[in-house]
Each structure stands twice: as C-alpha cells, then as structure tokens.
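Report on one structure; see the data block that follows.
A protein chain is absent from this complex, but the other protein chains hold their places.
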Amino acid sequence: MTIGSMFGNILRSLFKKPATENYPFVRKDAPAALRGKLFYDPEKCTGCQLCIKDCPADAIELIVVDKVNKRFVMRYHMDRCTFCDQCVQSCRFNCLNLSDEQWEMASLSRTPMEVYYGRDEDIKFLLEKAAQPGADDSCGPAPAEQA
Amino acid sequence: METKLPSTWEKALDSIRTWARVNSPWVIHFNSGSCNGCDIEILATLTPRYDLERFGVKLQGSPRHADVLICTGPVTRNARDRLVRIYNQMPDPKFVVVVGSCGLSGGVFHGSYNVMGGVDEVIPVDAYVPGCPPRPEAIIHGVVALLDSLKKKP
Amino acid sequence: MTNQSQPQKFIVPIGPQHPALKEPGHFEFGVDGEIVTSATIRLGFVHRGIEKATEDRTWVQNLYLLERICGICSNIHGTVYAIGVEKLAGVEIPPRAKYIRTIVAELERVHSHLLWLGVAAHEGGFDTLFMYSWRDRETVMDLLEGLSGNRVNYSTNLIGGVKFDINEKQADEIRRGLDFLEERTHYYMKVVTTDETFLGRTRDIGTMTREQAELLGAVGPTARASGVPRDVRSESPYLAYNEHPIQLQVHDGGDLLARFIVRLNELFDTYRLIRELLDHMPAGDLTVRVPRRIPEGEVLIRGEAPRGELVYYLKSSGSDKPDRIKVRTPSLCNWGTISHVAVGHKLADMPMLLVGIDPCFSCNDRLVTVNNTQNSQDLTWDALRRYGIEYYK
Amino acid sequence: MDTTTALETAQSLLQPWAQTVTQPEPHRSDFVVAPADLLAAVQALMDARWGYLGAITGVDLPAPAPAEGQPPAESHLAALYQFFNGAAVATLRVTVTHAQPVLPSICDIIPSATIYERELIEMFGFDIENTPVTDHLLLPDDWPQNVYPLRKSFTGFGGAESA
Partner (left out) sequence: MNNIFPLIALLIFPGGLFLMASGLVYEWVDRKLIARYQNRVGPRWFQPLADVVKLLAKEEIIPTGVSRGLFVALPVIGMAGALTAALYVPIAGFAPSFSFAGDLVVTLYLLSMMTLCLGLAGANTTDRFSLIGATRTLTQLFSYEAPFLLALLGPAIVAGTWNIAEINNFAGQNIWLVVTQLMGFLVALVGLLGKLEMPPFDAPEAETEIVSGALTEYSGRGLALFRLGKDVELVVGLTLVASFYLGGIANPLEFLLKTLGLLIVMAGMQSLFARLRIDQTVGLWWRIGALLALVQLLVLIVVRVLR
C-alpha cells in the first residue's frame, strides 16, 4: 500500500549519470564473439561448397573461376545474411569468419551490400565479364571489396 | 510554396526546414512479418541504454504524426496492404528505414509462399540496416546515416 | 459526427499497426462506452509460411529458419527442434552441451520476462518502470551477446551440440550479472505488488479461474497464474532439468497481478537454477556428429518457452529434408483466453490484458478466434455519447 | 501418476475404439482411430480427465507414384490429436482420404480445439463438420479457393506472383 514506490529510485536517477551510452560519438568495442559481417579467405578455400549448402538464407555464392588452381570468388549478400554462423561452423578449412569489428552496415542503398571476396584479379575478371553486354544481369556492376 | 520569395529568403527557410526535419524525426514502427527480434531491438534503442530521444526520435502511434517509417520483417501477403496504407497515410516528407535482413531481402524466409520479399518491393526505402537483428547501435547508425543524408539534400 | 444518422457498430480496432503492439495482430473490440462487449482476433499478418518452408530446406537450414519463428524466444525454438532431430537420428549430445543449452534457455527466460515486465508496464502507462526494467535487461543482453555473439538470435544450437563454450571468466560474469538482476528483481517485485496506482491497473483485471484456464487450454505462466501446475520442465524434464529440477511457481490469483508475481518468482528460480548449473558444469565435448540424412520416423518434443509449452512434431522420411514439421507455440494456446476474459473489461485494460499473456504474434501466426460472448451492440454515436454521460454520472 | 501407468490408463480408456496401438517411444502411445469413433475416443479421455489437448497436427500422405499398370493409389490426410498428461503423450491418429477429408469437430468437448481445427481446414483442406468458425485464419482473405499450402502438391506460386 504505497503510492509512488519508485520515488527513491527516480530521485537518485536525477543526480546520477544517465545510463545512456554516447554511441555514435563514442564507439565501444563489441564482444569478441560478435557475429558481424562475413569475411572470406580465398587462399584457404577448397571449393567444397559446404557453406553454401548450409546457408539458410542463400546469402553466399561461390563463383568458380578456375577449379584446378583453386581460384574462387565469393559473392556475399549482406542484405540476405542472417549472421547465424552456420557457414563458419560448416567450413572445415577456416576460411570464413564473422567479424566482431564490422557491424555498422547501414547504408542508403542495397548496392554496397553485394560484396565480392577473392583475389583482386579474379574479381576484376568477373566484373568485366559481367559488364559485357548479354552477360547475366544479376552479377551487376557492384563496387568490389577486397578481403 | 507557390509564391516566389526572394532566393535568399527561400534558402534561409529551406535551411531552417531541413534543420528542423533532421532534428526532429518522429518514427512509426511497423512489423510487416518479422520475427520481432528487430522490433525489440528498436524498442531497446528508446530505452535508457541507447536513448534515441537524444536525437529527437520519438515513437509515434499515428502515421499522421510520423516522419520516418521503421519497417521490420519480410512483407507478408497479409501485411502488404497495411504497409502501403500506412505509408500513404504519412504526410510528406516521409522516409522509410528498413531494419533487419529479412526486411531487406526476405532473408531466411526467401521463397516462402506467403512472403512477398523485401520492403523495397512494396514501398520506396531510404535506408537499409542489415543484421539479424542489428544491434541497437547499428540501428542508431542507420538512423544517423539517414539523417545525415537529409542534411545534404536541399 | 458526420454519420450520426445511421447506426454504426462501434468497434475499436487494435492493430495490425498499433503502438500497443510491437507486432502486428489485429483485434477488434466491440465497445459499449468504455466497456468491451466482444473481442475478435485476426492474425496472419506475420504468417510467413514457415511450416511449409521447412519442407524444402535441409535439416540444418531449418534450425535457423525455426529460430526465427520468434525473436524473443528464438533459442528455445532452436533447442527443441535440435533435440527432436537428435532424437530422430538417435544421437545423444555431450552433457556439457546439454548444460550450455539449459543455461542459455534460462538466460533467455530472464531476458524475456524482464522484457515482458517492461512492456506490460508500458501498456499500463508506467513508462518509468518500463525504462528501468529495460535498462536492467541490458545486463542479461550483454551476457548473451558476450556468449553467443548476437543479442537476440543466439544460435546456440547446432544439430548435435552447441556452438560455443562457457568458460570460467564468462561464468563469473554471468554470476555477477545475476546478482545484480536478483537485487533488481526484488525491487520490481516490491514495486509491482505495492504501488497503488499500478495495482489499480492489475488487481482483479482479467481474472481467470483454474477451471477456465484448463478449459481454454492456457499454458505457461498464464496458466500457472491461475493455479494450474503445468510446466514442461518439471512434468517431462529435458536437457539438464532432470539433474537440476526447477521449483514450480504457481499462484492462485488468476488476475494480471498474479501473472506479474508468477513471472517474477520464476525469475528468482531461474537465477538459482543458472547458478546451480554453472557450478555443476560437466567437462567434455560440445558436439557430436549427426548425419545429414535423418532416419525415417516421427517424434514429438515439448519444451518450456518463456511463454509456456512449446510443442514440435517432426516427421522424417529419411532424406536430408524434413517431411513435416509442426510447431505449436505457447501463445497460440493463450489466445483463446483473451477473447473470453476481455469481455466486460474496460477498453483501457485491453492492452494490459493482451500483454498479460505475453503474446507473440510471430510465434504462432496461424489462427483467428472469434468469440462473441455477447453480441456487440449496434450503437449510434448519439447512443454512445448518451451512454457515456450516463456512465460517468 | 507416472508415465507408464498414465499410458496404460489411456490404453484401457481407448480400448473400444483403438484399431491398433503402437508405442514408438517409452512415453508416447499412438492409437489409430476411425474418423467415426473420434468423438467417442476424445470424450472418453476427457471424461477420465486424462491430460489435455496439446495440439492437432495435420499430415499430408500423398500416394506414392503408381507402379506400371496399377491404378493410382489414393492419397490420404492424417490428423494427429495429441494429448499430454505429464510426460505421457497419447496420439489419436485419424486418417481420411483426399477425396473425402471429413472429420467431426471436437469443439463441443474441447472448446480450445477450434484454432487447431481451423488450421486443419485452411492448411490441409480438411472438411470438419460442425466446427464453429471456418473463416480464414492465417492466410490472406484473397487466398485462392482449394489451395492448401501444407499439402505436398502445393509448391508455391512458381514465381508468377509479383507485388
């Protein structure tokens, strides 16, 4: 039978520092386990495609440039990814990794969310091929990002 | 604004308008089929830890009062009409922020019979925040990105 | 005032977009003045066809799809599903994995109940309590994020184990966090049970007797607040609940207040349980191998989500994709109680009542119930106004 | 009442109607019941206060592709009425054909069953007699007639649908 039972608490809050984090101005590190943006290491990949089979959201595609020399380009759709870590778990060669650094991925269009990982020359080759008339449109002239 | 004002006046008015718009984004939140993971994170951005009111963000109930529509989740068949209706009810100028991977592209729900795909297939979208769900910080980052882009626009 | 000449049904829609509901569901309350005379629920705004979608995804992919049935209790969906698949495949996961699953499930309960406390307070217009409980909830969110890497969809489970370990340092952090939360929960218990203005919104609102609760098929805290001792964790223990039983929290009140008390009491029990589990963690592996093709068979798994009993029915035809997955979420059962209980209450109580069952639209988007216990009266605006004047005389 | 006795009780209660009884798991018994006997069986369980209705699960059992020269076999729909009592689970398994998917409504005995029955109607195309409400529950109002998403024959709209 009290009225205003939170009185003590709110009074204390008035003189206490607010619990608010000053986020966009002060950026606190995320925990190391954080599942942020996916990174791919083309050097370790063997092209087994296990990650692609297990991806629940169709977020990754592996484009084989040259199977024998193990040259692969991974097209990663950030806008589809659910950051579930399954691909990382499935990969037996540790070539995938979810970053704990890059999790601020907001942007004003969806174009930058299509990311290419691979060796520079392979990506260039692919993009040039895609830019040619009559090529598969879905590859799109997207700005490439290097791993 | 049909009457022609001297250009300096118009410029000044414009900058005041932009200033006010950037500093007072009232948001309305619509869930078009999300798992509500994003929804609770959006709500979390309003609570003491993140407190979006610092930027003047206020959660509004009525679409008539809102400037920014925060939409989460893939668009389901049932929710599509509502989404369009809410968008139409908002007075101009209005902006749409999509939060969460499924709102961007359909995410894990891609290919499902009752899902129409991402929000941008139904209404125009101004900012995308991927993540499943994005951290509240990432949502703030998205909102700030949207507001920054408004500053540049005339 | 424009159409006062012709009679119109006065129905207050709540949803699908409505500030009281962070998720879309559509309610129509027939009102008579401020008194609710009928309640209709229309769901389906979040119906994403998950059950069908599971049939053309592999067992592994489904884990993540099913986790996203509900963002608030994502972990329990994944856990119950994984238990089911492991049962079908006939594998036993290592004990340490079991403990980790249990700990995360209980941490999720902490987060969910605190979330609920805040949302319920918000619906009651008690924003300060909302802000405070959500501020304190960040503690458990940090713990979960530190463990799993995501604040909401933890993805603890793999088929055949768990993804991450809990080391001593993290265990200590959890213990510290729980100490803080326990103290805060005591405080909230005090606020909720003593603050007169808040009691005015919860006491004797939405009272449901034990018989009603059983008849309407209520589950979880909603049922337990009506005195129904029903909790899967004690009825049919799974994971580590065998070795570390829970204490069943039951209250006879049946009203909203009782639901607050039951949930807060459950929090105390959960804190105790997590500490106990952390102290008795067995050593060992985290995963076992599970074949991609799951042998033919069908299983029925039950688990206790923060909202109540969660039922999974899995049927495999021996391929790498399931034949049929049926999910029966707790909120689904609790819906029926709303339309029964709503009638006769004030419109202002509706948001609180709705939240009282801790609804989760996304969870169960698969039904509509219509219940016209009293036929909603046709009221003209005039009649309504007259009634309002009478009523407030 | 421990699990074994609970299941034994259920078995004796359902004795008159159960066509076959199987026990796939120690805590779970399956009773195959004819559609005509369903109401009586449910009534017997409820009268004895044996647990509560946990869920009604629909399953589509399409006929396998017919062998050369054989007439096509009939496809079936099954409805599983799952009752929980403590850890014990009793399943009443009712099978009907696609051609005549008629089941009686158990809403008179268990009012909360209405939600599951409506789901059966909407998702599988069951025809449930005397069920109180048959409106659309989950699917949009403009959902085409006679399309039941959870039947195996339904494979989406093949991308023809657009926003």
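We just call them A, B, C and D in the order they show up, numbering each chain from 1.
Here, a contact is a pair of C-beta atoms (placed from the backbone, for glycine too) under 8 Å apart; a residue touches a chain by one contact, two chains touch by 3 or more.
Not measured: the values here are computed from a predicted model.
For the chain that is not shown, the touched chains among those present are A, B, C, taking the whole complex. Taking the complete complex into account, C:Asp195 is the one of C:Glu51, C:Glu86, C:Glu145 or C:Asp195 that touches the chain left out. Taking the whole complex into account, chain B touches the unshown chain at residues 16-17, 19-21, 23-24, 26, 47-48, 51, 53-54, 56, 58, 60-62, 64-65, 67, 89, 91-93. Residue positions on chain A in contact with the hidden chain: 3-4, 6-7, 10-11, 13-14, 16, 18-20, in rising order. For chain C, the list of residues touching the undisplayed chain reads 1-3, 10-13, 18-20, 31, 34, 121-129, 131-132, 135, 195, 197-198, 200-201, 346-351, 381, 384-385, 388, 392.
Assume only the chains that are shown with their structure count from here on.
Mean C-alpha positions place chain A and chain C at a centre distance of 30 Å. One finds 25 Å separating the Cα centroids of chain C and chain D. The distance from the centre of chain A to the centre of chain D, with each centre set as the mean of the Cα atoms, comes to 43 Å.
Multi-chain contact residues, meaning those touching two or more other chains, occur in chain A at positions 19, 30, 56-57, 82-84. Multi-chain contact residues of chain D, defined as those touching 2 or more other chains: 139-140, 149, 154.
Chain contact summary for the complex, chain B toward chain D: residues 75, 77-78, 80, 111-114, 116-117, 121-122. Looking at the complex, you find that chain C touches chain A at residues 57-58, 60-65, 67-68, 128-129, 132, 135, 142, 145-150, 153, 155, 158, 163-164, 187, 190-191, 194-197.
By the touch criterion given at the top, residues 139-140, 143, 149, 154, 156-157, 161, 163 of chain D touch chain B in their complex.
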